[in-house]
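Missing here is one protein chain; the remaining ones are kept as they sit in the complex.
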Amino acid sequence: MFVNRRDIRIEWGDCDPAGIVFFPRYLAYFDACTMSLFEAAGLPKQDMFRDLDFAGFPMVDLRARFLMSCRFGDDVTVESRIIRWGRSSFNVQHQLLRPEGLAVEGLETRVWTGRDPADPSKLKARETPAEVVRRFLTDEERAAAAT
Amino acid sequence: MFVNRRDIRIEWGDCDPAGIVFFPRYLAYFDACTMSLFEAAGLPKQDMFRDLDFAGFPMVDLRARFLMSCRFGDDVTVESRIIRWGRSSFNVQHQLLRPEGLAVEGLETRVWTGRDPADPSKLKARETPAEVVRRFLTDEERAAAAT
Amino acid sequence: MFVNRRDIRIEWGDCDPAGIVFFPRYLAYFDACTMSLFEAAGLPKQDMFRDLDFAGFPMVDLRARFLMSCRFGDDVTVESRIIRWGRSSFNVQHQLLRPEGLAVEGLETRVWTGRDPADPSKLKARETPAEVVRRFLTDEERAAAAT
Partner (left out) sequence: MFVNRRDIRIEWGDCDPAGIVFFPRYLAYFDACTMSLFEAAGLPKQDMFRDLDFAGFPMVDLRARFLMSCRFGDDVTVESRIIRWGRSSFNVQHQLLRPEGLAVEGLETRVWTGRDPADPSKLKARETPAEVVRRFLTDEERAAAAT
């Protein structure tokens, strides 16, 4: 599966009195990295709202492991990939890497939603469009899928 | 003019590696206190969206002075009041108080907006409704206004 | 085990363009609720830094489930309890409740740390002091432990 890499500078304001990243900020980084992953696959979120039956992919389950702490001024890289496509749910894995190795790992379970036709102010789980899933295949996977 | 008081506990996650509040968090407190001020005047923001020609009161100018720092675990009080009503703009003053005195002062200039009839996705400055301004008068001011 | 309840008002600035809480903010709420839980047990974090061999209880693993979304202006309650004490790690469970039921559940795994005697700038996992654990027992549990 397609991998996206994003470099992040750890900012002063992301760190707590212990001098390390306040952990909810990692999850905000990961949320931004999920957007970058879709954008790298040709699907910026603002275009999906406009072009698809799409009303967001809210988080339903989240898991994170914190192995090494990061400090302000650190430059880290987040590698993001979708490791599972279900019918309407999918899993995004994020690995935040320091030169020494894996520092934080996040696993998001999100659900593809569209507007509820009965009440457009409400969201409803939807099958993830096949054209979306296809964007995340590597060339090899696409070739294999075509045979 | 009507004054609203709100107690705030300074949280660990609001503080930076120097152990003091990361200053943008004060401005988030103040934003919440502006909501509380309107709510105390009988105007919760969610009701205003529903009941009035109201699309928010975005900030156009902001001024803050930082006199004493605050640390996590501190309990502070914010006093908020509207110190000027213009035609569509108004000024909210916030004073964040520690037992020793004034720690942070904020002065917000906001503009009352409604939906642009020509394009409902856009906001347009509007005269603040008289019924809104009236809510912030003290009993004495209301009596004086009635004579 | 001892349960702490904390009321939280969902603020405008905690919500995203979908109008619901930006999920990392729930985790910031939970972090604050862990502090409140310790404080309710007679252990404010700032006192622990001063009085105990304590250098924080960093997060090592985090799990959250998002069952219902919350919107700005909502008033919710978080119930927090420690559901497991290991030697140096422990688990804090948070349940964020709306009138309709459980909205978000978080499970934190944290590790008690002290300063490394070899290098005081570093943290080292420590056995959680028995006097700390005892504070979280209910009267019944304390009576049972005494027999």
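By written order: A, B and C. Residues from 1 in each chain.
Following the convention adopted for this analysis, a contact is a pair of C-beta atoms (placed from the backbone, for glycine too) under 8 Å apart; a residue touches a chain by one contact, two chains touch by 3 or more.
No experiment lies behind these values; they were computed from the predicted model shown.
Chemist: Of B:Gly42, B:Pro58, B:Gly86 or B:Pro120, which residue touches the hidden chain?
Modeler: B:Pro58
Chemist: Just checking the interface: what residues of subunit A touch the absent partner chain?
Modeler: Contact residues on subunit A toward the absent chain are 9, 11-13, 28, 31-32, 35, 44-46, 71-73.
Chemist: State which residues belonging to subunit B touch the missing partner chain.
Modeler: Looking at subunit B, the ones touching the missing chain are residues 18, 20, 22-25, 27-28, 31, 55-56, 58-67, 69.
Chemist: What residues on subunit C make contact with the chain left out of this view?
Modeler: Answer for subunit C: residues 12-13, 15-19, 22, 24, 72 touch the chain left out.
Everything below uses one rule, namely that only the chains that are shown with their structure count from here on.
Chemist: So what's the Cα centroid distance for subunit B and subunit C, whole Å?
Modeler: Taking the mean C-alpha position of each chain, the two centres sit 30 Å apart.
Chemist: Roughly how far is subunit A from subunit C, going centre to centre by Cα mean, in whole Å?
Modeler: Using C-alpha averages as centres, the distance is 26 Å.
Chemist: Among the residues of subunit A, which are close enough to touch at least two other chains?
Modeler: Within subunit A, residues 18, 22, 24 contact more than one other chain.
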